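Removed from the display is one protein chain of the complex; every other protein chain stays in position.
Naming follows writing order (A, B and C), and every chain is counted from residue 1.
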Amino acid sequence: MSNIYGKNVRVSIFGESHGAGIGIVIDGVKPGTPVDMDRIAVQMARRAPGGSLATARREADQVEILSGILNGKAEGTPICGIIRNTDTRSSDYLKTAGLLRPSHADYTGHIRYKGFEDIRGGGHFSARITAPLMFAGALLRQALEAEGIRLGSHILQIHQVKERSFSQGDLTEQNLANLGAMRLPVLETAKEPLLQQEIEKARAAGDSVGGIVETAITGLPAGIGDPFFDSMESRLSQILFSVPAVKGVSFGSGFAFADMTGSEANDPFRLENGRIVTETNHNGGILGGITTGMPVVFQTVLKPTASISRPQRTVDIARMEEAEITVSGRHDPCIVVRAVPVLEACACIAVYDAMKEAQCL
Amino acid sequence: MSNIYGKNVRVSIFGESHGAGIGIVIDGVKPGTPVDMDRIAVQMARRAPGGSLATARREADQVEILSGILNGKAEGTPICGIIRNTDTRSSDYLKTAGLLRPSHADYTGHIRYKGFEDIRGGGHFSARITAPLMFAGALLRQALEAEGIRLGSHILQIHQVKERSFSQGDLTEQNLANLGAMRLPVLETAKEPLLQQEIEKARAAGDSVGGIVETAITGLPAGIGDPFFDSMESRLSQILFSVPAVKGVSFGSGFAFADMTGSEANDPFRLENGRIVTETNHNGGILGGITTGMPVVFQTVLKPTASISRPQRTVDIARMEEAEITVSGRHDPCIVVRAVPVLEACACIAVYDAMKEAQCL
Amino acid sequence: MSNIYGKNVRVSIFGESHGAGIGIVIDGVKPGTPVDMDRIAVQMARRAPGGSLATARREADQVEILSGILNGKAEGTPICGIIRNTDTRSSDYLKTAGLLRPSHADYTGHIRYKGFEDIRGGGHFSARITAPLMFAGALLRQALEAEGIRLGSHILQIHQVKERSFSQGDLTEQNLANLGAMRLPVLETAKEPLLQQEIEKARAAGDSVGGIVETAITGLPAGIGDPFFDSMESRLSQILFSVPAVKGVSFGSGFAFADMTGSEANDPFRLENGRIVTETNHNGGILGGITTGMPVVFQTVLKPTASISRPQRTVDIARMEEAEITVSGRHDPCIVVRAVPVLEACACIAVYDAMKEAQCL
Partner (left out) sequence: MSNIYGKNVRVSIFGESHGAGIGIVIDGVKPGTPVDMDRIAVQMARRAPGGSLATARREADQVEILSGILNGKAEGTPICGIIRNTDTRSSDYLKTAGLLRPSHADYTGHIRYKGFEDIRGGGHFSARITAPLMFAGALLRQALEAEGIRLGSHILQIHQVKERSFSQGDLTEQNLANLGAMRLPVLETAKEPLLQQEIEKARAAGDSVGGIVETAITGLPAGIGDPFFDSMESRLSQILFSVPAVKGVSFGSGFAFADMTGSEANDPFRLENGRIVTETNHNGGILGGITTGMPVVFQTVLKPTASISRPQRTVDIARMEEAEITVSGRHDPCIVVRAVPVLEACACIAVYDAMKEAQCL
């Protein structure tokens, strides 16, 4: 069982890619929270497929609200939003039934669900199931924004193109808003065409590429989160690792901490307008699992899209024979671009949950 | 609130470094599970301080069992193990009361607990609280070993010394056992003195160094774990990020996935003695959040020990003035070494929980 | 927050009486569990309004499956079933907006949800929200029946008409099936017209009546449940008290234990065909929170329907003035009859959860 996240706000997701519909139940939203469906639609559009960089599958991703919202405000009761599955080409998948797609969950899903799983479109494992997560995150994001909290992400790396990490100067409200409006969000605008080339190159080669997203959350008060199992790192990583293709999460200087000494890595405290801040932010805004009041910064690595059109060796589990597979269907050559808003949505859910626990919401 | 981990086995930790005692309650251990206290002591000794590479604080870390174990077997009821705090030099800490130690949880703990926290020895944030986690992990490890599951780790990096990642040939039962017996577990034995030099150099300089640990879990059946919020990555990262100083967790090829193409990163399936395996294991034994039956491999980065004896700039929160701090007391110049068994213990808890949910225990 | 029940199977309910729809997500159903929608419809029809004894509101209560079921079998992923709200006469309620209906949740809901709740038809507090619970319970009931578990209930009391409690001889599979098919399930058939008279009398008087339902669960193995907070009594009462109008739950001899001595109340053990059974079953099949293998028997009291057509004194919360209210709309004069299958559905959810935890499912 795995469909529920959170303690103070709880999201329950459901759905298969080619079933009747997908959706989410969100419980614990404060009564009276404004819910602007247009702003939610803007966020969801960031994840929606379209454009030459993404899959050609058109999804309306129209969320229908079944409960919990009245006159544009959360009632405080569980909010259920559903999305109908319409544009599904199940035949793309049934052709290859039995052939395990490498790096997909076909094999592990088959064992876990004992052969009763819906394999069409990846079923419950489909990245499409992140659309309801987007909905929940976008809804909660509005409540966080009302508290002065902002989120933004840029693409730190796709294949061989890398750009610099966030510096503190990057994290203005305006900059974060700008990143949110870019199709390929980057700090160094010269990198944008290079990233696009990497993706196009992969598509042309029938291949795919992975990458790293860096996300910042500003405006969080100090004192949110807990030591141990509910550390902000634990809370964020638990939900980030539920996004398909995520294989690593790090905070602040992340894996670069391994190269550092304490005298380089420690963030000196100082006073700024009577407020305690840190000079540097190597710890990514979290000490002892609890926010420092500095921006929370984290990196998420996504593996290359598992679906590639090149022939691959595999096993036909129906016949228990080795075989070759060519994955057809419509696939993003680089999941990183569409993952950006999903990772932010996940962060919104985790932060809302922690903020409410701390009675800051 | 943050002291409870797990659904099918649940651990509840408690304690402050310089309070009366620390401990853990473990609920959900199968009745009749053999508990060999000597083998637990062997595991706990791996974390215990001692030797020139670690802090000079001697801790007996004698676990007293209050409940749940009878005649060397788990009763099935909650097991409570406690450890008395004895060798505490609280005066070391009270001298610097008010001075926020950089990169420690002094500031965030103060805000979170509103000034009522015990600051002596880091209080509830002390790495000492991982001793009860070690106990729980070592206890559950025995049950996992009875199922043929083995764990082992090596130090992938400390500061400027790096060694190669696990290859599949490394993951024999014998090799993993050998790693468990080494003070500085490495695959390339020539690296051992170099690692030691890095640590000694940091100590001599009144500084500290960070590093990366790579851990493998072998013998896990396929089909353990879940998609989304209870993915094996989510389960493991949630508990790993509760270990003080951990700032990043990755699986399989981890952050190197960003450099790869799908054709390089995908793990082809093949048959081996009628069993489905993967040719490579870039995904670290997990697809769609569920085990493949291949070894689960993950990397954990630890930041340099926050306590360094060099003077650092900080704030005196009692006076709200900027100040300088020199952290005295006994500290490891590199927490990586002692973290190795703690990370394994955390993995044992997460794996036991997932195995029991899958009714494999 | 309150919309999630269970640990090993988890149900998440949502919906308001006059919103777009109501529903439930069920996670943790074993993959491959047969789901017979016709048998579910039979159970749901037991709760559906209709007939002179119940409200005239016609609800199709057609459950649409959005996810989790494929080819008549549970996939093992979350099952979402939704029911559209169609036949709603919101105007019945808006007339009395501001007037707090006595014994309803109008006032407490208003405080709890700070005025943002949907008051039409009782909103989230409506007994209509038990329809999704019926769906979940009926679905899980099929899995329990496959294990030889049966449930049945009779009406122990409505107002001044009482009948005898279950005796062990009553609890045959046939008798329980017969009770399930009766509109007014009774052991003493002579009581059926008397019960009907009580209800009709209340309706004619513009009043309502309460009552007690007794439910038995047979075929449960011994050893299910736990001491303390997950005792079978705790598990069952938690979910039974979530049914609107339930104000008391007791097990076995229940409140009659107060009149008994230990020598009368204790259930002697004896052997029956090599199996340990108890001579009597005063403890209702549960000792120390764990099933004995004897039938689990419990009683649930429901208060009289709060909606009565007689004028009542109340407060107009909009004007903060005392006022008189006459509750119009369509209401059951006795909720007991329609509650019977809901209580059984709740029991099915609780028992499935406990059975799965004990790895009996």
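Throughout what follows, contacts are C-beta pairs under 8 Å (C-beta built on N, C-alpha and C of every residue); 3 or more make two chains touch, one makes a residue touch a chain.
Given the structure is predicted, the values throughout are model-derived calculations rather than measurements.
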Checklist entry - Thinking of the whole complex, not just what is shown, which of C:Gly252, C:Pro295 or C:Pro341 touches the missing chain? => result C:Gly252
Next on the checklist: Looking at the full complex, which residue from C:Ala20, C:Met182 or C:Val315 touches the chain that isn't shown here?
Outcome noted: C:Val315
Checklist outcome for this item: The listed residue (B:Pro49, B:Gly98, B:Gly123 or B:Gly180) that touches the chain absent from the view is B:Gly123
Item to check | On chain B, residues whose C-beta touches the chain left out of the figure | outcome: 1-4, 8-10, 12-16, 19-23, 25, 27-28, 31-32, 64-68, 70, 73-80, 82, 112-118, 123-124
Next on the checklist: Contact with the hidden chain only, please: which chain C residues?
Outcome noted: 1-5, 13, 100, 102-105, 107-109, 111-112, 124-125, 129, 156-160, 202, 205, 207-212, 222-231, 233-235, 237-239, 241-242, 244, 246-255, 257-271, 274, 276, 278-279, 282-284, 286-292, 299, 301-308, 310, 312-315, 317, 320-322, 357-358
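The working rule: only the chains that are shown with their structure count from here on.
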Next on the checklist: Need the central chain here, defined by C-alpha centroid distance to the all-chain C-alpha centroid.
Outcome noted: A
Checklist entry - Can you give the whole-Å distance between the Cα centres of chain B and chain C? => result 46
Item to check | Gap in Å, rounded to a whole number, between the CA centres of chain C and chain A | outcome: 39
Item to check | Distance from chain B to chain A - Cα centre to Cα centre, in angstrom | outcome: 26
Checklist entry - Which chain C residues sit where two or more other chains touch them? => result 77
